[in-house]
Every structure is written in C-alpha cells, then in structure tokens.
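Let me begin by presenting the structure, written as structure tokens, before commenting on it.
One protein chain omitted, others in place.
Here is chain A:
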Amino acid sequence: MGSLIKNKPYLWFILPGFILYSIFIIYPIFSAAELSLFHSNGFGSKTFVGLENYRELFTNPELKRQFFNALKNNLILVVLNVGLLIPIQLYFAYVIYTRVKGYRFFQTMIFAPQFITTSVIVFLATLVFDQNIGIFNELLVKIGLGDHVRNWLGVPGYELVTLFLINAWAGVGFSMIYFVAAMKMLSDEVMEASYLDGAGYWRRFFLIIIPQIRASIVNIAVISYIAAMTTFDFSYLLGGTSGGIGNKMDVMTLFFYRITFGTNGAMGGSVSSNSVGMGTTIACVMFAIIFLVALLQLKLSYRKEDH
C-alpha cells in the first residue's frame, strides 16, 4: 500500500469523491434502467417482466392519457420558457450591460427572487391573486371592477400560463446574470468600433452582441429546456399530487412522483403493487426524451458554429 501512495498520489485524491459520486449518481442511473424491467414496489419480491412496463405505459388508457397530458404541458412550458423568457432575459441583460440609470438596483431586484424558496413564492402569489384573500381582487372591487373577481391562480384554460408567469417572475434573474457576464467578456474594441460607426442601440444588440454570445444563448436554451422538462415544485405546490383539477398543471415529474410514491406523498397513501417498476419506467422514458432533444440541440448549434 505504501508504494501505491507514493507512486499514484492522484488515486487518494480522486477516490473518496469517486466512491460517493458512483453510489448516489451513477449507480442509480443503471439501477433505474434495470428496475424498469421488473414488476416491483420496492418491498418484498420483484418479478422480471421485460419491456412489459413500457408496453403498459403506452397502452393502458389512463396511464397513456396522463403521460401524454403531462408531456404536452412540459412542452408548452418549454416553448414559453425558451421562446418568450429567454428573449426577455437577453434584453434585460443588454439593458443592464449598457448601464441604464439604476442598473445596479434593477439587477439586484431581478436576481433577489432566486433566494426565495419555491413554497414561499407560491404563497406570495396566493397573497396577491387568491380568490378570497388576494389583494388583487380587493383592488378590483375598490376600483369598481368587482365583476372580474376570480381565482386568478386557476383561471380555466390558463393554468399553464399561471405556472409560467410565477416561474418567470422568480426565475428571470439567473440566466439574465449569465447573459450579462457573457456580454462583459466581449472585447471593448468591437463595441467601441461599432459605436463610432454610428450603429444604434438596437443595431448593436442584434448585429453585434447576439451573434457574439450565441454559444451562451444555446447553452442557456438547453439548460432551460431541461429545467422546463423536469419542473416539479410549482405544479406540486399549486395543484397537489394530481397537478390541479383535471391534471391541468400536471407535469412529467409530478406524474412520476404520483405513480412511485402514491397520492398522499412518499410512503403513504395508495401505492400500486408496481410503483417502483412503473415509476422507473416513466423516469427512463422522460430521460430518453430530454436527452435526445438536448443532444440534438447541442449538435445543431455546434454545426452552426463551424460555419
């Protein structure tokens, strides 16, 4: 052993982290793939069933409906986050980068909700937009618009928009800071040259800044795609384990949680005899979808970089 320490010191640096990482990050991935081939609830015996769980997920009408409903909701959130929120974050970042008056204050205020935990964020939304105790409804009554009083957190047909808006208010700051940092790394000469050329505020944004931080934008797009595909907290906090009335706020992670840990939370309530088998099956399908699209996104962007 003594010579091993002398000759291969790196082993002793790497080993402790390697073991912990292997047990709790790498092993569970393979174990999940394996468990998805069994009929099992994690206790007692498990039976090998091959791909039966996958077949059941896509043929059982109720499971299939819930899965595709959740997937659809995730995809809508992806479109809203990547198509709407990222452009806003980019623009805010540019405004802060160009040091609009009060930019330090704006930057701090926009980043602040990062430090508010999700359960408090949902509670704050309740304080403002709830049917009975929300101040928004009270204000509507005070200014004579009492007819419009309603539960703003669950307007039929707009459940996902609510989910997105709460998420946007709380999450706009993180990627914005990332974009500001990316813009600050651009060389001053390019900016000054374009400034002297007479390129206007908007021209510089679209023709100089955006093309130069394209790699950062793709990076954030992939991260926010993954985040929107795996979102859980807001759906769970607003809609409970069912994801709201008629599963309107349901997402894949919540569907997974419901099947694996039952409707009354972990360990309690109604858990099926195949909770672990079906739960890991959903997790694997979810991962396959996320991984393929993320890979495609990265590949497409790198091809563009080459030209």
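Methods note: a contact is a pair of C-beta atoms (placed from the backbone, for glycine too) under 8 Å apart; a residue touches a chain by one contact, two chains touch by 3 or more; residues count from 1.
One rule holds in what follows: contacts and distances are computed from a predicted model.
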- [ ] Mind telling me which option in "Acyl dehydratase", "Cbb3-type cytochrome oxidase assembly protein CcoS", "Carbohydrate ABC transporter permease" or "Multisubunit sodium/proton antiporter MrpC subunit" is what UniProt lists for the chain we can't see?
- [x] "Carbohydrate ABC transporter permease"
TODO: Check the options A:18, A:58 or A:206 and report the residue that touches the missing chain.
DONE: A:18
- [ ] Just name the one of A:49, A:122 or A:218 that touches the chain not displayed here.
- [x] A:122
Open item on the list: From the list A:107, A:162, A:224 or A:274, pick the residue that touches the absent chain.
Closed with: A:107
TODO: Spell out the interface residues on chain A facing the chain that's missing from view.
DONE: 8-14, 16-18, 20-21, 23-29, 31-32, 35, 42, 91-92, 95, 98-102, 104-120, 122-124, 126-128, 130, 133-135, 138-139, 169, 174, 177-178, 180-182, 184-185, 195, 200-201, 216, 219, 226, 229-230, 232-233, 236-237, 253, 256, 260-261, 265-267, 276, 279-280, 283-284, 286-287, 290-291, 294
